[in-house]
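In this view, the complex is presented without one of its protein chains, the others remaining in place.
After this line comes chain A, so read on.
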Amino acid sequence: MYSDTVEISGHIIDSLLLPKILDDIVRNGIDFHIEELRVGKKREDPSYARIRLTAKDAATLENVLKRIRHHGAVPVDEQDCASERVEKDGVFPDNFYSTTNQQTFIRCGGRWIEVQQPEMDCGIRVSADCSLAECVPISEARAGDLIVVGHRGVRVAPLERPAKEDVFGFMSSSVSTEKPKGAVVKDVARCFQDVRYRGQKILVVAGPAIVHTGAVPHFVRLIESGYVNVLFAGNALAVHDIEYALYGTSLGVYLDKGIPAEHGHENHMRAINTIRKSGGIKSAVEKGVLTRGIMHACVTHGVPFLLAGSIRDDGPLPEVITDVIRAQQQMRAMIRGVRVALMVATTLHSIAVGNLLPATVKTICVDINPAVVTKLADRGSFQALGIVTDVEPFFRELCEELRLGSG
């Protein structure tokens, strides 16, 4: 179904403009809904109507819109947007336009401009000369900023549905444990190769289960081969990766034998202490204290990483950003140019990052828990793919498909 909303004002009842427009709409088999009708109380008072049109095909709708605009019915989004100044830092004007994560345009000074850094649940800040429009989170609104208010003059571009043969097309509808994972992983691999070939970025948002399940060697191979260009995680991934690098355990369990180490529960705290003593992860790598693992690979291969803190963190490691607003700001800066986001085994960080990403970024969510995958995949994006699986087999298969050999 295709729909659009038009506004008409003036002496539209006396002039029979409203009936004329409605007749035209009905004659063409288009459904309409009068969302608002204000009739002038006195003879000289104008009236106003806002009408939503819904048609089965785009061409019919377009034709009718073209005709009725001659009678004064102007599409709501063909007028300049309205904006108001921020009066107080961190507070949007009432009736601010709340953004989606989709490509958005605003009409300003009679022309359409694209809103930069599309992000859901933000406002749109526009420069006074209409040269720049950008999404801005509420915390970053500053007194004097011009913020778009209302829906007039704002257009959200419909996201193109991927072609049927694309894994993002046919897999996005639901998440199921019964999906043919081999085929799906093959498609993910193809997608990774394509993105790397084009020089775009792959972001990985990772939870500590990567370490617990023994997927570190696969993940390191992905980093070394240029398939991880940005890494977002929490304290835990780095802590357990370093614990494994230093002691061979994750949460005190030997990953090769699957048995607990004596006093193994202390290992992750000792790992944290070692890194704090070295002055941080990067410093520990440079000093030769940390010689393997995911964090080591990131440092040695120049992959930027961001570790965002949470209230349950041990330590944390020196690189962990505990101010969440500051972490968000840095993440926004780091997601520029990202084309694909692989989110693995972390609900908290995946949702946080998912909220920041434009809908045009393809998102792959991998988790053993179907509920997490559903939650992440169902973000109104056609380009989200959910895979319910244990983490290690996923990475192992992915490395095989990418022909990265076995570690």
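The rule is short, and it goes like this: a residue touches a chain if its C-beta (ideal position, glycine included) is under 8 Å from a C-beta of that chain, and two chains touch if they have at least 3 such contacts; residues count from 1.
Convention: contacts and distances are computed from a predicted model.
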Worksheet item: Can you pick, from "arginine deiminase", "Probable chemoreceptor glutamine deamidase CheD", "Tripartite tricarboxylate transporter TctB family protein" or "Formate dehydrogenase", the UniProt protein name of the chain not displayed?
Response: "arginine deiminase"
Worksheet item: For the chain left off this view, which of A:71, A:186 or A:332 is in contact with it?
Response: A:71
Response to the item:
Missing-chain contact, candidates A:29, A:46, A:279 or A:304, resolves to A:46
Worksheet item: On chain A, what residues meet the omitted chain?
Response: 9-11, 14-17, 19-20, 43-44, 46, 70-72, 74, 110
